[in-house]
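With one protein chain held back, the other chains of the complex are shown just where they sit.
Letters A and B mark the chains in the order given here, with residues in each chain numbered from 1 onward.
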Amino acid sequence: MIENQYVAPASVAAAVAALREANGAGKILAGGTDLLVQARSGRIRPPLIVDVKRIPGMTEIRQERDGGFTIGAATSGAVLGEHEALVAAWPGLIEAANLIGSKQVQGRASLGGNLCNASPAADSVPALIAAGAICVIEGPNGAREVPVEKIHVSPGKNSLAPDELLVAFKLAKRPAHAKDAYLRLIPRTEMDIAVVGAGVSITRDAKGVITEARVGLGAVAPTALLVEAAGAALVGSKLEEAALAKLDAAVAAACKPISDKRGTAAYRTKIACVLARRAAGIAYERAAA
Amino acid sequence: MSDGAAGGRTLKVVGQRPVRPDGADKVTGRAQFGADFHLPGMLTGRIKRSPHAHAKIVKIDTRAAAALPGVKAIVTGANFVLGEGEDIDHGEGATALLDVAINCMAREKALYAGHAVAAVAATSPEIADEAVRLIEVTYEVLPHVIEVEAAMAPDAPLLHANMFTKGVTPKPDKPSNIAQKIVMGRGDVPGAMAAADVVIEGRYETAAVHQGYIEPHACVASAGADGQATVWCSSQGQFLVRTLTAKILGMPLSDLKVIPAEIGGGFGGKTTVYLEPVALALSKQCGRPVKMVMSRDEVFHASGPTSGAVMEIKLGATSEGRITACDLTLKYQAGAFAGSPVNAACMAALACYDIENIALTGYDVVSNRPKVAAYRAPGAPIAAFAVESAVDDLARKLNMDPLDIRRLNGARDGVKAVYGATFRSVAFLETLEAVKNHPHYTAPLGPNQGRGVACGFWFNIGGESTGAVHIDEDGGATVVSSNPDIGGSRAAMAMMAAETLGLPIERVRATVADTTSIGFSGSTGGSRVTFATGMAVTQAAEKVVADLKRRAAQMWECEVDKVEWRDATAFCLDPSKDVKPLTIAQIAGRAARTGGPITAEVSLNAQGAGPGFAVHICDVEVDPETGRTTVTRYTAAQDVGRAIHPSYVEGQLQGGAAQGIGWALNEEYVYGPDGVLENPSFLDYRMPVASDLPMIDTILIEAAPNPRHPFGAKGVGEAPIVPPLAAVANAVRQAIGKRIYALPLSPPRVLEAIEQG
Partner (left out) sequence: MSRVLVTTTVNGESVEFLGGTRQSLLDALRDELRLTGSKEGCGTGDCGACSVIVDGRLVCSCLMLAPEAEGKRIETIEGMAVDGHMHPLQRQFLEHAALQCGFCTPGLLMAAKALLDKNPNPTETEIRYGLAGNLCRCTGYDKVIRAVIDAAAELRQAPDTKKAGAAR
């Protein structure tokens, strides 16, 4: 194999074949905002880099006939933010994608990269989880679909095989009165890794009663979390204090955070409850429209 | 010499806001910074650094690295001249040469994680990186110590076997990590404290913070075949770089030419050398130019932050608010070598106030961290955090307005500071007054919001400077100095010369010269360039004016005291001469006939720098559920003497305030239990971004121009960073109703304080 190879294949098949040949030592390049940082630090020295941005569909957004969306896994946050229909249907998810780093980073960083890099603090993942996104993965044995909450295995590790490629996210059509929101706590106003992230998606009926809710949390466990009990706590409520107290309890029970240079474990658990409440409130308000 | 009020004449250039003469290159990407040079045959230099906080270097095996094709030179500590300890005075404290040399390249021990232990030069960055990986270093890891009080403990791991605390009599019989103890004061503190109506106490802690210049250290070194050499570098003082580099390598100073590149920020952190001696040693070994640029990771691991500290303060006052006594102990981290700014901090800490009884104790303490370097008013912001928080507590206890209590006790003309100077021509009270009258001070506050005020002092220095003014044959002028321009000083130099010569600013260009092209100058720092180098430049311009008048007199055949100089033109006041005025261009065009080139160079050691007094107001809003703090409004006032170029003076106030805000809220060095820095990147070393700050309003007080400067200027660059730590802390105190005694005021710390009630 040529040392320090860079390839930019024009098809999924070619990308998969290159990854297979590299036998686990190949790295996928989408926006590069994680990969290049890790390569520069010497943490990784991949003999093969596969740039997937020239593969048709990888950087595109498609609104399906049934009203759902298919988002190419390497689409940048900036491009996501310019898609009016996507922003209208999933404001929280797009907020999350456009909180990653800076405008410069958002010009490159993708949902696929953010997810597969598998940092527990990845900003887009709690929102992807709350949105119930489905990952479309292609490999030598064809395509498979996996709920996004099943991708994180442990910090830095995802559940894809070394010769598989995440090609797209599928988002279901939004019913009426369904919206999401994402909040994170960072010490500055921009640029920081989330100390805690909370994504909430809420569907409410004509009377304002919540009929569906999903809660995703980031940076409070070795992986991003789907907290089913938290969503369940909100269903049937209008976010009264009793429901919010159950939300707190479910969130606190799910948190298994660490203490590190960005925050202590106790602090993270507290903040997770605060952010889940606030994100639920914002999603609920948005869903009234 | 002209007086501070400019002799009552109307100023035409000084005080205006022209576009800076070096500006176009900076906004078009043409300006050349230290890493922007490419020379033929240039190699890339890289450094191997210790991963251990404290370790004996048992063996360094460079054979595999040397065998790698493309590697042209390798150096370790063994290649450096082992000089005796020598002090070099560069204005803001002496520098022990041996410490600087060992900091550039370790000898027997690695003293901090990141300490340089070897260096290579190779034909490409990739080969240099590979060569660094191939160097094998055998370490014997030693116990390490990081925090200042742990380092002071009697059983702490010892960094230097020959460190016996200076300033203690009798000299200690055992070495320790306390490099020096400083004691200064006056009066009877115990008695005054006992008699005080109210006593405020507090123990304060700050963490190490970095100057945070966006440009990493960078240089190119090129050794010639005859031992002479040239170094291009980004630094705050090319003469200092020359002195340190040449002495570390055992070269005569005249064999080394140092050319200053544009500098991408320094704030004191580039008033030393890290790479230059190493790059030059590599270049000498192979005879090719070597470029060395630090990565950001290296900047954090291996270039000086400023100290973290532990402080204990006790303030005694009357019930009317008159401070009668202060006892202050400062324990400052020095990093791996002696030299924290604790001495300057002791001198500056209480200088804003007229206090009769003062006891100051300072400890300079080493530990296994990078050697600290100067950071904008070195030592003063840290001490001000403690002092200004305590004064705030005092005001609150006595139900006094925080500005009123400072006015009551404030320094004014005739007051003697504890370090010996008697204040003259200071406008601290006027600055307090201006702040009190500013609309910010009385603007309403909303829920979860708080307002804090604080003040600060910095001596500013004068020192050695050289300035030259040359008149071109077409009547324009060039101003030459050797002070790197870190804040717009070229504009100020050109303006002062233009004012003196009577030329429009567009006809006066300012340049920064290398060490062979101008007389000696101390570094850019200490807020001294506009003062001292400006003085030299102005005196040179005045000599040129005298010369121009003499030549006009010669051309007119009249007495020289009959020549008036105005608007760059000579006017003949002798009624018996029927002559037209002579412009500078006309005189310059005939210079050969009247004595030759028209030029003057002045070297001086400027005395009489005016100290800077700053007063800041900060408003914050604190999220009570998360502890996250936002600065919502900020005003910075300062006694500036006279603002030569007001925009750049405002810029110093705004920049210093922003650094102080970052210091107060988010910046800190975080160490792991292994003594290794955990946040050596701009991701986790959090400096303020544009969305973190509001507009920063400024108030320039020109009530007391400095009589010792031709235009009345006082240094302005450093005082602005002194108040913000306490201004922010006092604002948070008001917002949450509780004092936090440690910085930074990170969200978890603030939330904990809120929840403790």
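To be clear about the criterion, a residue touches a chain if its C-beta (ideal position, glycine included) is under 8 Å from a C-beta of that chain, and two chains touch if they have at least 3 such contacts.
None of these values were measured; they are calculated from a predicted model.
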Sole residue of B:644, B:696 or B:728 that reaches the chain not shown, by the stated touch rule: B:696
Looking at the full complex, which residue from B:161, B:214 or B:592 touches the chain that isn't shown here? B:214
On chain B, what residues meet the omitted chain? 17, 19-20, 23-24, 26-33, 35-36, 38, 124-126, 211-216, 262-267, 293, 295-296, 486-488, 645, 647-648, 650-651, 654-659, 681-683, 687-691, 693, 695-696
Positions on chain A where the hidden chain makes contact: 2-6, 8, 29, 31-33, 36-37, 39-40, 49, 51, 53, 76, 78, 101-105, 107-108, 189-191
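The rule is short, and it goes like this: only the chains that are shown with their structure count from here on.
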Whole-Å distance, C-alpha centre of chain A to that of chain B, is 44
Which of the residues in chain A come into contact with chain B in the complex? 41, 185, 187-193, 195, 260-264, 267, 270-271, 274
What residues of chain B sit close enough to touch chain A in their complex? 297, 625-626, 628, 630, 665-666, 670, 678-679, 683-684, 686, 688-689, 691-692, 746-748, 751
